[in-house]
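Only one protein chain is missing; all other protein chains are in place.
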Amino acid sequence: MIIVLKPGATQAEIDHVIEKIQAAGCTPHLSRGVERTIIGAIGDEAALRLVPLEILPGVDQVMPIQKPYKMVAREFKPDPSVIGAGDVLFGGKRLHVIAGPCAVEGREMLLETARKVKAAGATALRGGAFKPRTSPYAFQGLEGEGLRYLAEAREATGLLVCTEIMDPRDLELVDRYADFIQVGARNMSNFRLLKELGTVRKPIILKRGLSATVKDLLLSAEYIVASGNPNVILCERGIRTFEDYTRNTLDIAAVPAIKTLSHLPIIVDPSHAAGRRDLIRPLSLAALAAGADGLLIEVHNNPEEASCDGPQSLRPEGFATLMEELRRLAAFLGREL
Amino acid sequence: MIIVLKPGATQAEIDHVIEKIQAAGCTPHLSRGVERTIIGAIGDEAALRLVPLEILPGVDQVMPIQKPYKMVAREFKPDPSVIGAGDVLFGGKRLHVIAGPCAVEGREMLLETARKVKAAGATALRGGAFKPRTSPYAFQGLEGEGLRYLAEAREATGLLVCTEIMDPRDLELVDRYADFIQVGARNMSNFRLLKELGTVRKPIILKRGLSATVKDLLLSAEYIVASGNPNVILCERGIRTFEDYTRNTLDIAAVPAIKTLSHLPIIVDPSHAAGRRDLIRPLSLAALAAGADGLLIEVHNNPEEASCDGPQSLRPEGFATLMEELRRLAAFLGREL
Amino acid sequence: MIIVLKPGATQAEIDHVIEKIQAAGCTPHLSRGVERTIIGAIGDEAALRLVPLEILPGVDQVMPIQKPYKMVAREFKPDPSVIGAGDVLFGGKRLHVIAGPCAVEGREMLLETARKVKAAGATALRGGAFKPRTSPYAFQGLEGEGLRYLAEAREATGLLVCTEIMDPRDLELVDRYADFIQVGARNMSNFRLLKELGTVRKPIILKRGLSATVKDLLLSAEYIVASGNPNVILCERGIRTFEDYTRNTLDIAAVPAIKTLSHLPIIVDPSHAAGRRDLIRPLSLAALAAGADGLLIEVHNNPEEASCDGPQSLRPEGFATLMEELRRLAAFLGREL
Partner (left out) sequence: MIIVLKPGATQAEIDHVIEKIQAAGCTPHLSRGVERTIIGAIGDEAALRLVPLEILPGVDQVMPIQKPYKMVAREFKPDPSVIGAGDVLFGGKRLHVIAGPCAVEGREMLLETARKVKAAGATALRGGAFKPRTSPYAFQGLEGEGLRYLAEAREATGLLVCTEIMDPRDLELVDRYADFIQVGARNMSNFRLLKELGTVRKPIILKRGLSATVKDLLLSAEYIVASGNPNVILCERGIRTFEDYTRNTLDIAAVPAIKTLSHLPIIVDPSHAAGRRDLIRPLSLAALAAGADGLLIEVHNNPEEASCDGPQSLRPEGFATLMEELRRLAAFLGREL
């Protein structure tokens, strides 16, 4: 931590800052210039972050130099983590595509979609049983019934299943049925839910919040890991900006940024980023080229009848064509799909 | 709903759209131009919103014309709602200031701060017992113990108390102690929590999410109201933008915008918007001038020792001076404080 | 400037950084911790900013501690600057409102609007002769003819006139007619134009760019001042965010922020911020309450016929009513209007 003092800071003020640094277990180093005095606090910043140094008399600026997360940081574990369930592992040479409808709307549609995405090469099935919808009047999910259909689809196809959790009270139920537990963008900062997810061992797919920085996303992952579950897969799904042609703005640079900052796998959801079916193909290709470990794609066997996100859902045929192309690109990039 | 067809849309495509509109219980009105055909769907848009018209063949654009929320809309209830507890009612002539520390850190500090904000004219005490912190290593709140201290402070001062809820499982506990239940910015889209809050009658202070539009905020309020609790007080606390001088960007225009769009009261939290103590005064004055029904201000009896948000907390003396000024401004504006 | 080295930085790398600091005329101060070495560079950062220290081997982070602007900084001149023309001076006790149409559309409309805003209490007339329009098919302004109408309106009413410049080639012409030269948001980073404006003495009204931080705005002002013209009045007019209820998001906190950081006056343009007539009143009141030195308001004698920005223009009667209210608020705030 660097503490920059105001031009006229008194000796008493400087001493007071030094005391606070020492009280937090860090060692102060003083640099006196003609105009400014600067104090470097050497040691573990974690304790020092809790002290509101900014408001001490004579203090002008406080600049942290350590990252606020630890266990998810690349420094903590230099090799990439390979995380998943069964043989659907993210972060290694092999890429995986999780595909399926936004919501589980019924047994038939789910089974049919599952068979088709499996045939096209997906290794896991997505489908919401609990749906976070901005409008209280929109379809809210089949809940337990939806989870049972997912399990049935796994049985029928061999696909692993991935579904979203919104409420800690559903954890036992979701944990019983799902192979991957997804935390949606709107719950990325639902810290109580994150802590609860630290108590299970299932891999968590943690989506980036609409206004979350990469640092915020890593801090949310740290919550889960620090609470006991090291199995976190990050997901870039677009951030909210002023651009309104797309539903969100896919921050493609977040993929290599996360690869640099963290050992955790990172996948991309082009469907929610774009919000329009015609952009899913180029965004999927770009995601792989940028180094993503996998994709999460919405596919619906009949988007016209979809209860949510129809406009951004691929039809199974379109998905099959895309998978062909992705498989070739993966091979070109030295990976497998 | 307006459906604009593509230049070359066929009669079969037009008929298909018309069928979908009728199936949703709306009446289609066709306008054929030389280049374009436009269909107006007259009736209740709620059902039509669930149909993914955008992806029907021949459709170019779909434009909703009704607001997606109902019960919180000004049209639903033309007179302003006056909402609160005891005689701390927001939305009428009288303004209220809720003040107190970010977190309840201990019994003494809370009681002392409570007495001082009461003396300065606050009518309710804020203080977090459950704290949403971006870092898992930051102080997370005293939980039940914190709630008991708040109740004790109410007993001692007569101030009503306002505290945040983060998890539906805490509702019974929080509802037992709090007079106002706060939903923080990071939980504005925690729809399960919102629904649960519809089952109590306590007034809910619903803070705007970091990347939520005014429409999103009203939809979240609709969740609570549609679930049975009409007592919602909205709170503007800044949105996330590229500007980094302040912690967030206070969207002052949201105050009159919400007054136009909704009958619910709207208050402003200048502390979280600014993130710096020196801006709280001008932002508080601006909020009142823009028509806010109240303020939520962080005050700590010893900000240097605060476990969170010290830099943005006023000291009791600064708060008392500000209250003097706010009281005069309120009177000038034809209101009372 | 603080240079934080990577954990394993070698002595040779440290020496190389130290050389660069000394070569730029600064003095290095070394703090060695167990994990990290930190170098504080004491002296004038301006020279050091030109050195890409970030890419020197062994360097992890570089953190500037001085502000990148000088002459516009509050430290450079502790007292507020009072800037303007004739007796229309911004930054003192007296507030001023500049009002008029978006564009000068014709002689009659300008004279009529001028007379009415004068009667209501405006002290300067705005009107664009050169118009920056996002569409090449929109009205682009009357140019020289518009400037002559402005001069005639000044003659007729005694109002000073304010008009926008878009091109350095128009400077001589605009300087001949205008009392205040406005730089629009889209030209805030047109650095060649800014430098040119340093060659005249007319007060410049510099509007904040749509994606400019407060720091960027102050740097643009520094361009003008450093080029020789100290007469700069800053103008907050909203930034671009994801919120689409308003045309832009008025950053009300920028007003007190600029008062803290700079000695230059700051005014607010509620018309462009809101983009809707019904929000101009609350935003104007909020601006004054937050400490603004004046306002820039669009008024059109017949908004229905306006060639641009009709929806955000007040009618003269609405403006007169608003001015009454602003005058009372100014008096309440200890200022005059």
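Points to keep in mind about this one:
We just call them A, B and C in the order they show up, numbering each chain from 1.
Here, a contact is a pair of C-beta atoms (placed from the backbone, for glycine too) under 8 Å apart; a residue touches a chain by one contact, two chains touch by 3 or more.
These numbers were taken from a predicted model, which means no experiment stands behind them.
Taking every chain of the complex into account, the omitted one touches A, B, C. Only one residue in the set C:169, C:201 or C:328 touches the chain that does not appear here, and it is C:169.
Residue A:252 is the one among A:204, A:252 or A:295 that touches the chain missing from this view.
The chain not shown here is touched by just one of A:83, A:98 or A:287, and that residue is A:287.
Across B:81, B:134, B:182 or B:241, the residue that sits in touch with the chain not pictured is B:241. In the full complex, the hidden chain is touched by chain B at residues 2, 4, 27, 29, 31-36, 38, 40, 42-43, 60-61, 63, 65, 75, 240-242, 244. Within chain A, the residues in touch with the undisplayed chain are 211, 213-215, 239, 241-246, 249-257, 260, 273-274, 278-279, 281-283, 285-291, 328-329, 332. Contact between chain C and the unshown chain involves residues 46, 49-50, 52, 54-56, 68-69, 130, 132-139, 166-169, 186-187, 189-193, 195, 209-211, 216, 219-220, 222-223, 226-227, 239-240, 277, 303-304, 306-307, 309-311.
We adopt the following convention: only the chains that are shown with their structure count from here on.
Of all chains present, the one whose mean CA position sits nearest the global mean of protein CA atoms is B. Distance between chain centres (mean CA atoms), chain A to chain B: 26 Å.
One finds 39 Å separating the Cα centroids of chain A and chain C. Between the CA-based centres of chain B and chain C the separation comes to 31 Å, rounded to the whole angstrom. Residues of chain C in contact with two or more other chains: 241-242, 244.
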